[in-house]
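Of the protein chains in this complex, all but one are displayed in their positions.
Labels run A and B following the written order; every chain starts at residue 1.
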Amino acid sequence: MPAISSANVVDLITGGISFLLTLMVLSYLIGDNPVFLVAVYIFIGVAAGYAAAVAWHQVLDPRLIGPLLSGSLAERLLTIVPLVLGLLLLFKLSPRTSHLGTLSMAFLVGVGAAVAVGGAVMGTLFPQTRASMNALDLSGAGQYWLERLSEGVVMLVGTVTTLVYFHFGAKATASGPQRSKLVSVLSWVGQVFIAITFGVLFAGVFVAAMTALIERLNFIITFLSSL
Amino acid sequence: MKRTSLLSSVIAIASTAIAIASGVLVLAGYFFAQKADGQASLLTNIRLTLLNWAIILAGFAIFIGILSLFQVHFKKIQNKQKGSVYSLLLIISLVATFLFGLVKPGQAEKVFTTIQLPVEASLMALLTVTLTYASIRLLRRRFNLLSVIFLVTALLILLGTAPLPFLGDLPGLSDWVRPFLAHVMAGAGARGILLGMALGTLTTGLRILFGADRPYVGNK
Partner (left out) sequence: MAGVLCPMCGKSNPTELENCQFCDARLTPLSASTADASPDQGLPLGPAPTTSSDSSGDLPDWLSGLGKAASEDEEEVPDWLASLSGEEAGTSVPASAPAPEPGLNATGSLSAGPGGKDWMARLGSEPQSATPETTPQSGLQGKGESPDWLNQLKEKAIDSELAPLGDEGKAAGADIPDWLSNFGSTPGTPEAATGESLPEWLSDLEAKTGTESAASAPIFSSELPPSSSARDETPSWLSQFQADVNAAEEQEAKQEQFDAATQPPAKENGTGTLPDWLAGIKPASTPSDGTPALIATDGGTAPEEKDDAAFSMEIPDWLSKLKPEQAAENTPEGDTEPSTPENLEASELPSWVKAMRPVESVVDGAKATPQENAQVTEQSGPLAGLSGVLPVGPGMGSLRKPPVYSTILQVTDGQQRYADALERLISSETQPQTAKRAHLASNQLWRWVISGLLILAVVLPLITGISVTQASKLQPPEMVNAFTLIGNLPTNAPVLVVFDYDPALSAELETAAAPLMDHLMLQGPRLTLISTSPTGPALAERLLHDTSASPLVAGHNYQAGQQYVNLGYLAGGPSGVLYFAISPAKAAPFTLDGQQAWQLPPLQGIQKLSDFAAVIVLTDNADSGRVWIEQAGSTIGNTPILMVISAQVEPLILPYYDSGQIKGLVTGLAGGEAYGQTFVRPDAQTGLAQRYWNSFSVGILVAELLVLVGALWSAFTGWRARRDKSGEGV
């Protein structure tokens, strides 16, 4: 009879806890019940605690505490600024003192806006526009030029009409603001493309959920068979 | 009262200056990243410093979020509101996991794989039933052309994703219909969405960098 190692015991215990929690969450299929709520609230607490522990160990400790305690003078001086900004950010917890965290928020917003602007322009706007134009590039298509052309036309029409749909400018008329007829027609075509896109997205979410269901049921079967 | 308003005004002005300055410095680094000799420019170093500070502040932001969560549920327990028992469970698990992660960071992964991962995966599995039920009820709630297009597209994609049991792939469905729908039609729509998002990001970012938008100031 093989000896039961501590690792096996630990695996058994952790497996059992995982099994129990899986059943507690899947009990929601029967109906909302306190067992499901217990599992969810425990999960939220564990997730928050784990994130806090990771943030401490992998962000604050190596980037803030370490340089402050064992860094050079320049590093320490440079580290004081994020320390002060971080402590000011903590004042955001209380509505009465939240105005003190404005400086930190402003810094975060400024840096984030610049990073987002640079990435959007360099990483999406230019390349995607170029790609839209290249959709009608038939060089290298060979015998499939018609297929390439049709795909390119559809891609171009879809891209443009989708962009037109998100244009919400309108002229002021007697009966209220109204779009021009051309814009209305193009936006309707864009809606069709958007509906297809969301249909594909919906199918993708369903497939992902189905995979998760298969994995969880497989885990239950595996755990029960291992007992 | 006067002192408070003066302080608020000073903070508002300083915040705007900080936001614009930091943003401009980071953005300028896109264009002036390197010197002629390939060395990193001063601007790049400033940019990196600012990005480092942003990462540290992001760590603080995680703690603020968790402390806020703690605050809310603690108040619920204090006021003995309905569901405060669950809040107590949450706080106990939060504190226990954090302390355990602080003391034994290497073992904290066990807690993650034992508790967090199974529950999250099970919650995702529940989505299967919910999405199926929602798609069944869709046409009852909203019966129009776009809803029909949405549902038909989803069904065709699903049919083309996996072959049918005992029947295999349907001819034309997996190799032509699905790719056309997913790559061409959906791709076109997605590109339009991406371009729209990029344009919006550009507009909003520039407004912040010019000081026209100040979301960090809050209500006065």
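Just so it is clear, a contact is a pair of C-beta atoms (placed from the backbone, for glycine too) under 8 Å apart; a residue touches a chain by one contact, two chains touch by 3 or more.
What you see is a predicted model; the values in this text were computed from it and never measured.
The chain not shown here is in contact, across the full complex, with A, B. Of the candidate positions A:13, A:84 or A:122, contact with the hidden chain is made by A:122.
Residue A:221 is the one among A:13, A:170 or A:221 that touches the chain not shown.
For chain A, the residues in touch with the chain missing from this view are 29-31, 50-51, 54-55, 58-59, 62, 111-112, 115-116, 118-120, 122-124, 127-128, 130-131, 197, 200-201, 203-208, 210-219, 221-222.
The chain not shown here touches chain B at positions 30, 33, 44, 47-48, 51-52, 54-56, 58-59, 62, 105-106, 109, 112-113, 116-117, 120-121, 123-124, 128-129, 132-133, 135-141, 143, 151, 154-155, 158-159, 161-166, 168-169, 174-175, 179, 182-183, 186-187, 189-191, 193-194.
Criterion: only the chains that are shown with their structure count from here on.
Centre-to-centre, using mean CA coordinates, chain A is 4 Å away from chain B. If you check the complex, the residues on chain B that touch chain A are 7-8, 11-12, 14-16, 18-27, 30, 49-64, 66-69, 71, 83, 86-87, 89-102, 105, 108, 110-129, 131-132, 135, 146, 149-154, 157-158, 161, 181-182, 184-199, 201-202, 204-206, 208-209, 214-218. Residues 10, 14, 17-19, 21-22, 25-26, 28-29, 37-57, 59-60, 63-64, 78, 81-82, 85-86, 89-90, 92-93, 98-100, 102-118, 120-122, 124-125, 128-129, 131-132, 151, 154-163, 165-166, 190-210, 212-213, 215-217, 219 of chain A are the ones that touch chain B when the two sit in their complex.
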